[in-house]
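To start, the structure itself, in structure tokens.
A protein chain is absent from this complex, but the other protein chains hold their places.
When the chains are written out, they are named A, B and C in that same order, and each has its own residue count from 1.
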Amino acid sequence: MISRTTLDVRYVETDAMGIVHHSNFLHWMEVARTDFMKDGGKSYKDFESKGLRLVVIGVDVIYRGSARYGDCINIETDLTKIHARGATFFYRILVSDRLIATGHTEHLVTNTNGKSVSMPSEWLEYLQQIRSPQHD
Amino acid sequence: MISRTTLDVRYVETDAMGIVHHSNFLHWMEVARTDFMKDGGKSYKDFESKGLRLVVIGVDVIYRGSARYGDCINIETDLTKIHARGATFFYRILVSDRLIATGHTEHLVTNTNGKSVSMPSEWLEYLQQIRSPQHD
Amino acid sequence: MISRTTLDVRYVETDAMGIVHHSNFLHWMEVARTDFMKDGGKSYKDFESKGLRLVVIGVDVIYRGSARYGDCINIETDLTKIHARGATFFYRILVSDRLIATGHTEHLVTNTNGKSVSMPSEWLEYLQQIRSPQHD
Partner (left out) sequence: MISRTTLDVRYVETDAMGIVHHSNFLHWMEVARTDFMKDGGKSYKDFESKGLRLVVIGVDVIYRGSARYGDCINIETDLTKIHARGATFFYRILVSDRLIATGHTEHLVTNTNGKSVSMPSEWLEYLQQIRSPQHD
């Protein structure tokens, strides 16, 4: 299963080059990650309510094109790695069917004090279940 | 006493009009407020460490000009109202000596649960002391 | 006619108080303004393609409550003043049916050089037509 997110470019997301500032792609990837986690019925808000956090420990983005105010953004999200202590997401960002960026975010599971912990098995199974079968 | 803050426009703060997006003026006013509170030796971080928050309950800004990437921003900050349960700050934002905006932020003192409380008398006296005498 | 906008709080919009930072309300009001202008078939992007800009010259917001990650935001937008050289929008921001903020943005019509100009009569008539009849 691949999660799909749609959002409209906000004016504030553009910069003086007339295109979306590259940092906003990280905001969109976060929205896409929220949608991915919600697709099977649980949510990142539930995850946080257990005293857990999915802290970002790495990001990479390759920009292949640009987006402008008025564009509608589509994001395809999948979980490429998942284990009890962390996860890696992969994103494809498109304007219509034109690919403008691909990227990853790598995450560590922590408690509210930032200490690395394991997520409960129900959450690990949930995330294993909702990601694309190609990774099994 | 009026507090003075200097900062450089960041590229990310500009938008597709080629000028700084109006929402960033609120970020700058917040930096200026941090500097104002620090000017007499205490800081907003100390305020928060007492379990207190200075929550924003109102803002107004009049934009009289624009700022661009490369501009150096000067902000003059003063506290126009102060009482145990709240405060109002006033800001003048300039590019060199050209006034580009004036604004106010109104604040409520709360605890970490968002409940309105009084600030300790030492903080009230500190803030009364560091603001411009013209308001007494 | 009152325009309605729905959006989900993004994690990046929260701050260390655990609630949405007040500056993001200006981003949401901008999204709501975009939606308002689109409701009758034209768009702000069309407006810009005529060499026109609707520059923000004033904002005010009264914050009556807070929003958190996971909240769904509803915004009701109307145009309270409209003339050839400018416009004023009014916004009501809600979490479900709980009002958390009201605000205005005041705008000047300019060309791409920032000079005040009149909007074409077709645009003036369009905006007069799509706003709520209570203002007539």
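One rule holds in what follows: contacts are C-beta pairs under 8 Å (C-beta built on N, C-alpha and C of every residue); 3 or more make two chains touch, one makes a residue touch a chain.
Please read all numbers here as calculations on a predicted model, not as lab measurements.
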item	value
Those residues of subunit A which, in the complete complex, touch the missing chain	17, 19, 22-24, 26-27, 30, 53, 55-64, 66, 114
Residues of subunit B (touch criterion as defined above) contacting the omitted chain	8, 10-12, 26-27, 30-31, 34, 43-45, 48, 69-70
Those residues of subunit C which, in the complete complex, touch the missing chain	11-12, 14-16, 18-19, 21, 23, 68-69
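As a convention for this text, only the chains that are shown with their structure count from here on.
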item	value
Chain whose average C-alpha position is farthest from subunit B's own	A
Chain copies touching (subunit A, subunit B) - same or different residues, decided at half shared	same
Chain whose Cα mean lies nearest the overall Cα mean	C
Where subunit B and subunit C are represented by their mean Cα positions, the distance between them in whole Å	24
Distance from subunit C to subunit A - Cα centre to Cα centre, in angstrom	28
Inter-chain centre distance, subunit A versus subunit B - centres from mean C-alpha coordinates, in Å	34
Per-residue multi-chain contacts in subunit C, two or more chains	26-27, 30
